[in-house]
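Every protein chain except one is present and positioned as in the full complex.
Naming follows writing order (A, B and C), and every chain is counted from residue 1.
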């Protein structure tokens, strides 16, 4: 599997660390309430199909990436730097 | 038909013409008391215990493919009860007690082999963590033995004790652990459930779950609508999709775990070895293949196949731990879809919808749980109350923080367990 | 009073010559991590040109020349190799002295590409990875930085504490390449 890092180019999966759903970027306010935090930390859409998840280019440039992928085919559809309009 | 050595002899002498179907292929009825979505190990075991323990017959198992085609058809067959935390402790202990004697109960040889499970440690810290776990196992009434280097060397002399990157100091030994023939477990439970009148319906994909004023009324399938008073979802890696049919979001992320088998070899590994530092575990099947695996690929996936980095990591770990397997050739690799939960422990519980029940979150440890999970889920479906051995497998534990069972201590990141 | 002696990361383990490939430790002088503050990338590049004669490198590129190089080292980060950083840079970037943080090895020779092909999961062949190109990637299991500094020469950086493993991995690959003839 290869992911095209916006900075480094196409790289082998072994260079990346996987975090999970890109939802992790949408941190609720401290007082957002139990449900909001349950949704944020534990509950997942977990789609069989297109998903957005977070990868860290650990053995590369150290960038956190938002990757749009298909969980059935492993096709990588889009990769953006986290924090740069990726949400 | 009852199986026995005598029957095999008789059939052999009469040209094996008398063998009959191990299960029927019934047409789905318009309605059942209980529908079980998923004809994998857990679903089939649930069906069996519903009939055997609770005397329920008006039950159907709906399987979108073939019976036993889920993770029970593609795992590394390890059976053990070596957990450390309350909740897991009593459950896996219960499950192991059901394994022992399963052949006789099912009249089907699932080839359970209590060849022991070794968890290696490499530092004082790891040793103490295993001692804590082992003591929990003994507190639970199960068996655990602390082996030092020499004791371990006698048991598995072929480990690389001295040159390994992480020298082996000893192991937590669980003699009652071992392996079983995975497909046979599914077939044995299927045959047992079928012979007790339960309908096993293959090639029947559930496409919708019908809910009316907060209660489940049945399901839509590729073979038409089926009504039911109760519905149990037990579909492992597909849990999120099926739950979504009832408008639910689950604390589950689906990941791929690869496993491997080598060409057949004469007996060389007579136990199960687990190498913590390398995420590597191995045993040898009765056919002679080395069956082994490691950690998940670490990205959400429904492809049921993985990639090379995970493959190579497993092989490197194998070479670091036991370089004598180097000349064994990997014959086949495959992947299963693991329903990873936020604390690495499963869920067997009611849902917010009356009559809809959930059994999921087994991560990559579901095989050994098959009898226990079936028994506990059947108990919940039949009585509406949790089985004492599974009372802590609650769906709401993450929201409340009550009774979280994070054996790995890695926190709320689904893929880290 | 005794003075403190300085030791280099690969002292005693290099140089190494196997087949057509040579590996030797490189003394890069002062190594400074440059991390531009928000929106100061251009200003930093200007200051860098003014002070040390090279621009802040674009991703996967190195600027400058022998003795005074800047190699891109990751998101919002470059390593200044050689000169003592001009204090003026501090206005635009966080500076961090890493002179002792890295093991630096120069790998050179006809088989150098073949050696790296056994360790680095990136295409480093001359037609795609030219002089002045650099990558942040991994060397076997170690995070590292690889820069082409010549026709047949590469500069490899890994964390200082892993110097011994770097030498071990290079040596193994060099032997395999040599044995292939």
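In this text, a residue touches a chain if its C-beta (ideal position, glycine included) is under 8 Å from a C-beta of that chain, and two chains touch if they have at least 3 such contacts.
Here is the rule we use: contacts and distances are computed from a predicted model.
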Protein that the absent chain corresponds to, by UniProt name, given "NADH-quinone oxidoreductase subunit N", "Sarcosine oxidase subunit alpha family protein", "ABC transporter permease" or "Multiple resistance and pH regulation protein F"
"Sarcosine oxidase subunit alpha family protein"
For the full complex, can you list every visible chain touched by the one that's not shown?
A, B, C
Which residue of B:111, B:244 or B:391 touches the chain not shown here:
B:111
One chain is left out of this view; which of B:31, B:129, B:225 or B:391 touches it in the full complex?
B:129
Tell me which stretches of chain B touch the chain missing from the display.
3-5, 7-9, 12-13, 15-16, 19-25, 65-67, 69, 73, 86, 89-90, 101, 103-104, 107-115, 122-125, 127-136, 138-141, 144-146, 158, 160, 163-167, 181, 183-184, 187-188, 202, 262-268, 278, 284, 286-288, 303-305, 307-308, 311-312, 314-320, 323-334, 342, 397, 399-404, 406, 408-412
Residues of chain C in contact with the chain that isn't shown?
1-8, 33, 35-38, 75-77, 93-94, 96-102, 117-118, 120-123, 125, 127-128, 140-142, 159-165, 168-169, 172-173, 175-176, 178-180
Omitted-chain footprint on chain A covers residues 1-2, 10, 12-13, 17, 19, 24-25, 27-28, 30, 32, 37, 41, 54, 56, 58, 62-64, 73-76, 81-84
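Everything below uses one rule, namely that only the chains that are shown with their structure count from here on.
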Viewed as a graph of touching chains, is the assembly arranged as a line, ring, star, complete set, or other?
line
Busiest interface, judged by C-beta pairs in contact, is A-B
So how far apart, in whole Å, are chain A and chain C when each is placed at the average of its C-alpha atoms?
30
Note the residues in chain A that touch 2 or more other chains, in rising order.
12, 14
Complex contacts: residues of chain B adjacent to chain A:
238, 240-241, 249-254, 298-303, 307-309, 342, 398-399, 412-415
Residue numbers of chain C touching chain A in their complex, please.
59-60, 74-75, 77, 121-122, 135-138, 143
What does chain A use to touch chain B in their complex?
1, 12-14, 17-21, 34, 38-39, 41-48, 51, 53, 55, 69, 71-74
